[in-house]
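Presented below is the structure to which this report refers.
Only one protein chain is missing from this complex, and each of the others stays in its spot.
Here is subunit A:
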Amino acid sequence: MYNLIRVELFKLRKDKAFRMLMLLISALAIIFPLFSYFDNKTHGFPLVPGIAFLFDSIGINSFFIKFGTAILAGFFIANEYSTGVMKTIVSSGNSRGRLFMAKLIGFAAGAMAISVAFPVISTIEATLLAGFGQPAVDATSVFGQLPPGVPVAFILRAFGLTLLFSASFAVISALFSTLLTESGKTIGLTIIFFMMIDTILSMLGSYFPVFETIYDYSVFKLIGQIGEPVLEVGTVQILLVPLLTIAVAGLLGAIVFRRKEIK
């Protein structure tokens, strides 16, 4: 199993799509604090410190998590079917269950790296430009206002949940790529799914309350809670839902992969 995970991480490091995504997100993470810095300085507003950037970028990070994992799933997993590499992997003398598990771990690691790139880089840069902790009560940057007093616990919780939720979205994307086995289809349909699922579940929920409950207890809604200073849901719920999503989607993916004929 150790070798299987090692090879997935080796492939991830060499993966062009992963490198491009990291580069693109890093570039955006560098540009935003710069814009904010020069904009505020020009208009004489107080500078936005690192902590404010961290707070706001965690909030908008769900975009990178959803799109990043969908794109990475298409190139990192589904592409292996079209290039035929999956044939070599499956015939290598390892059980399909272990192969899928290793792939999930490698892929989730990639998704996690993508999910933290933006908040980490933008926070470091903003800190270099304007310091970390000075409160900017009247700041009017694009990222909004810094709440008074941000505890260390929030930062740890936010990063922990970001990693957990990005892993759960990665497992859902992996399930799509295992079902679809084509990178274009995987990227397109996964992005559409992630974009539409909130609307669909909300709409269905207005007719059938069960869907509202499903939505309330889904990673699709709870991901919005990551950047909240005070959680609107219980700690158990916010931890258990992504963990259960990983377990269920991972199990479904493993079942599909075990029965799949590799073309």
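Quick note on the criterion: contacts are C-beta pairs under 8 Å (C-beta built on N, C-alpha and C of every residue); 3 or more make two chains touch, one makes a residue touch a chain; residues count from 1.
The rule is simple: contacts and distances are computed from a predicted model.
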Choose one: "ABC-2 type transport system ATP-binding protein", "L-lactate dehydrogenase complex protein LldF", "Succinate--CoA ligase [ADP-forming] subunit alpha" or "ABC exporter". The correct choice is the protein name in UniProt for the chain not shown. "ABC-2 type transport system ATP-binding protein"
Consider the whole complex, including the chain that is not shown, and state which of A:Val90, A:Val120, A:Leu189 or A:Val248 touches that chain. A:Val90
Using the touch rule from the top, list residues of subunit A that touch the missing partner. 3-4, 6-7, 10-11, 14-16, 83-95, 259, 261-262
